[in-house]
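Every protein chain except one is present and positioned as in the full complex.
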Amino acid sequence: MGSKRKICVVVTARPSYSRVKTALRAIDNHPSLELQLVVAGSALLGRYGNAVDYIENDGFKISEKVYNVLEGENPTSMAKTTGIGLMELANVFYNLQPDAVVTIADRFETIATSIAASYQNIPLIHIQGGEVTGNIDEKVRHANTKLADIHLVASDSARERVLRMGEHDEYVFNTGCPSIDLAADILNSPQLDFEPIEKYGGVGANVLANQDYLVVMQHPVTTEYGAARRDVEETLKAVHELGVPTFWFWPNVDAGADGTSTGIRSFREKHNLDNIRFFKNMAPQDFLRLLLNSKCLIGNSSVGIRECSFLGVPVVNIGTRQHGRDRGRNVKDVGYDSQLIKDAITSHLNNGQYEQEYIYGDGKSGERIAALLSNVELRFHKTITY
Amino acid sequence: MGSKRKICVVVTARPSYSRVKTALRAIDNHPSLELQLVVAGSALLGRYGNAVDYIENDGFKISEKVYNVLEGENPTSMAKTTGIGLMELANVFYNLQPDAVVTIADRFETIATSIAASYQNIPLIHIQGGEVTGNIDEKVRHANTKLADIHLVASDSARERVLRMGEHDEYVFNTGCPSIDLAADILNSPQLDFEPIEKYGGVGANVLANQDYLVVMQHPVTTEYGAARRDVEETLKAVHELGVPTFWFWPNVDAGADGTSTGIRSFREKHNLDNIRFFKNMAPQDFLRLLLNSKCLIGNSSVGIRECSFLGVPVVNIGTRQHGRDRGRNVKDVGYDSQLIKDAITSHLNNGQYEQEYIYGDGKSGERIAALLSNVELRFHKTITY
Amino acid sequence: MGSKRKICVVVTARPSYSRVKTALRAIDNHPSLELQLVVAGSALLGRYGNAVDYIENDGFKISEKVYNVLEGENPTSMAKTTGIGLMELANVFYNLQPDAVVTIADRFETIATSIAASYQNIPLIHIQGGEVTGNIDEKVRHANTKLADIHLVASDSARERVLRMGEHDEYVFNTGCPSIDLAADILNSPQLDFEPIEKYGGVGANVLANQDYLVVMQHPVTTEYGAARRDVEETLKAVHELGVPTFWFWPNVDAGADGTSTGIRSFREKHNLDNIRFFKNMAPQDFLRLLLNSKCLIGNSSVGIRECSFLGVPVVNIGTRQHGRDRGRNVKDVGYDSQLIKDAITSHLNNGQYEQEYIYGDGKSGERIAALLSNVELRFHKTITY
Partner (left out) sequence: MGSKRKICVVVTARPSYSRVKTALRAIDNHPSLELQLVVAGSALLGRYGNAVDYIENDGFKISEKVYNVLEGENPTSMAKTTGIGLMELANVFYNLQPDAVVTIADRFETIATSIAASYQNIPLIHIQGGEVTGNIDEKVRHANTKLADIHLVASDSARERVLRMGEHDEYVFNTGCPSIDLAADILNSPQLDFEPIEKYGGVGANVLANQDYLVVMQHPVTTEYGAARRDVEETLKAVHELGVPTFWFWPNVDAGADGTSTGIRSFREKHNLDNIRFFKNMAPQDFLRLLLNSKCLIGNSSVGIRECSFLGVPVVNIGTRQHGRDRGRNVKDVGYDSQLIKDAITSHLNNGQYEQEYIYGDGKSGERIAALLSNVELRFHKTITY
């Protein structure tokens, strides 16, 4: 009796998709839920990895595509991209009439989802609130929390933080991070079953995975716009000098993306990078298997903090991007300094893998989220608890 | 030596202007500050009282006008109005290059100011955070808090709340509410020096102020869209039946404004309202003097909670709009029920004026805010305190 | 065999709807056409007559509603309203995937329809091109012609003009104006079967239709922004001084609408207009019957030029708004001058009704348009003919 709850999830970037994929699958499969998947922002764009193709290949039906990225890659265009997204998503929610909208984490454009839903009195569910990072992402994340009605967080400390911000105990759930589900799945067949260049092409040196190798994924830090180029050059220098075979992933879109990209391009022109292969993107399970079999992940991706703590992969975490996030013993934090980066990598190379830790989940988050969404009371009125 | 700090204040509605007027004056007069005044949203529109005219008559120079109100007055257009405002304000801040941006309180469109500033790494100052009201305004207000770097709050309990949300002690200041400054000023010459109809026209019965009279100001409550008409009819019934001379003010713009307005218009057509005169707007000092000399304010305006506690004017506060705000002994809270409203008015008519209370300030907030803005450290990086 | 052609018609204002209503009905009823009706702009707004209610009452299913009117009523907001409409309609056409899009006449926002369709390679059909008026409407109309692929014009001289602009003979059709269909229909039962005040309310004097009466409909002329108020005052003066019972219709939205409206409101406050009743709107057939039984139509509405030439109703056409349009013997053209207006009305009152003329159609345009749309070759490539 009764129709399905319509759960509208807005995915705006490749890493956001990877993070919630198992939850999307579980929602899609749940007998009393209907998934309305909206793909927006850089998730639609070729030069940021065409997440939309992966989503469709994974068999998801996309309800709406929202093109809202204004070119320019400066702080003004970030604000306008959010404004355009807000206008478009207001239409999308009006048309789809969901019972609840899900906004993910803390990218700048996610607040457009939060506003479009909450201003239309649609219950808003925020995934991955309560974490600490210390730049514009943190402002966005906590603003999302204050606009949201229901909170699905990834760790105990995140839950504690959301509660302290004045949210109601009965609407804040530690579901763990669904990205860990994928990692848990990988552990069932851990061996690398493809050769990266063969499957993904990429550009640069002919790096093979049948040897010890590193992985790099470094994003620009948005409130330090302009320094992005200098930052990435330190990492390039370190990895170049070590000479260990390396798979390097381009950054996703943000103000400053061109800084990072230009830094990489110009470094490549000046140096013979015969140990580095550059990739735009990789299917999530392939990427996780590549990590699991690597000697070390370098950069500032949240994958290093979350999935790698679960997988026990050594991580050199650079700079402030992951500042304040709970982390496992596998992470060495360093500044933007090629020597420090080199030292940390070398130390990891000597140590090898770490023990598994369950800080961000136990591998069953997707199912847990779907179950919650099917029976949580959906409301859009709230008052701060103090 | 040294140039002035450029402080950009965005005013989006008539009541917001009234609230911060003395702060604007103090900023404008401060030797080390330059005021960049941006007028946007309904503050520019004739049918919401043309606040812009009052602003210019008060001698302020307007740096930019931003037309962003999308017609429709439904929740979808509220979201889009915010999106358009965000696109426009991104330009405005880019052009004006302020040292800090001030966003006021909690109207839905104020988050556009907050996003446009914070995404462009401009220090954001939020006035009137930390209060509690329980509808979409509260979500917006707290989201503004989490986007803002510096907080100027109006009461001790508001300050406590902002701190508990994780803001830093040294950036949260209880300045009192500048609206109280105007009220304090009024007390120096309290007598009503004009006849409302003569000065402001209005429509309806020929109500004179040289007798006992009431004042009504009732706004629609946005998350209860559609009920606005029914709500206002209870108040109309009560005031109509009491027969006491009454000055009634039209609501400001919001989703549902037409509900309230339609309610008033249709009630007028059906009943001979020979004790009510309707006004669109009044100069703030005239309005305060009208209140001070009235027997009672009825409705759900924040003026009843703030200025009237300072002035000692009896208030019948209807419904949930001011829920959770600190209030003085002068306020009687009632539901949307004509009998309860009538009883509360009658009781006030028998009691007369109340003692002054200083919950929302001492009458010197404007100067205090300007002084603070001239020497507070302007920053745009922050991390939650826990 | 084969599916229906999807014809998407965008209606942006009350008069546009009236004009094409019989064509919409014929498309809706045609066995090989599917009507996709999009209602946008002022057609959705209460203060411009809520055309959307009439559309729904007439039994049409609305595919999408597009709120795009930016408040402000100045030339800048006209441009932005068009920009917002363009963004929204781009989505609408992308979602509806019509086989052809129909844009109507020459209002400023109609070019948004034309661009959104033509840039997405959807064949664009322009109704009512080739006419001459001499202000911004004319620029918009001819730009629509140059963006359109197929032209359905209302008179022989309009067809000639479109051809001379370089359009292809085989894609320019004189269908007559569908507004004449309604007028033709009215002639079957010409008597006024309702009392205006009883059915439509309105405000002002108690004017009854069982006596000789006038009708006024005067719109602001957009490129003469600011003069709107002065213009309407001449008409008010003339009608007031004549003292003949009058039904007066408020203008539709445009830059300057507030000029006209303010002019009317302020004139009413200063004079006792005991012969004028003001209406916002009327069902088209009621309006035509009101005209048919009137002594004279005064103002600058295109109804005076089109429908009234067919009905033989005397018209005093004021100012430049209908400049250059083919007109019948029933039209007296005058300037903005109360004396000239009075003289023209008086002369008409003495003359009585005129002979029918068929300049703008024979009353079968709707059917003719639907038939054409069902079998015309739909293309979106064209080249000028010279």
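Think of it as A, B and C in the order they're written, each chain with its own count starting at 1.
Going forward, contacts are C-beta pairs under 8 Å (C-beta built on N, C-alpha and C of every residue); 3 or more make two chains touch, one makes a residue touch a chain.
All values derive from a computational prediction rather than experimental measurement.
**Q** What shown chains come into contact with the chain that's not displayed?
**A** Those shown chains that the absent chain touches are A, B, C.
**Q** Determine which one of C:I7, C:V20, C:I55 or C:L86 touches the chain that has been left out.
**A** C:L86
**Q** Which of these, C:K6, C:K146 or C:H168, touches the one chain of the complex that we don't see?
**A** Answering carefully, the residue with contact to the hidden chain is C:K146.
**Q** With the missing chain put back, one of A:N68, A:T175, A:N281 or A:S338 would touch it. Which one?
**A** A:N68
**Q** On chain B, what residues meet the omitted chain?
**A** 84, 87-88, 91, 95
**Q** Determine and list the chain A residues touching the chain excluded from the picture.
**A** Interface with the chain not displayed, on the chain A side: 44-46, 67-72, 74, 76-77, 80, 84, 258.
**Q** Tell me where the left-out chain touches chain C, residue by residue.
**A** On the chain C side, contact with the omitted chain comes from 75-76, 78-80, 82-87, 89-91, 94, 108, 111-112, 114-116, 118-121, 132-136, 138-140, 142-147, 161, 164-166, 223, 225, 323-324, 380-384, 386.
Quick note on the criterion: only the chains that are shown with their structure count from here on.
**Q** Cα centroid separation between chain A and chain B, in whole Å?
**A** Distance between chain centres: 40 Å.
**Q** Just give me the whole-number Å value for how far the CA centre of chain A lies from that of chain C.
**A** Chain centroid spacing, chain A to chain C, equals 53 Å.
**Q** Which positions in chain A are in touch with at least two other chains?
**A** Within chain A, the residues that touch at least two other chains are 84, 87, 91.
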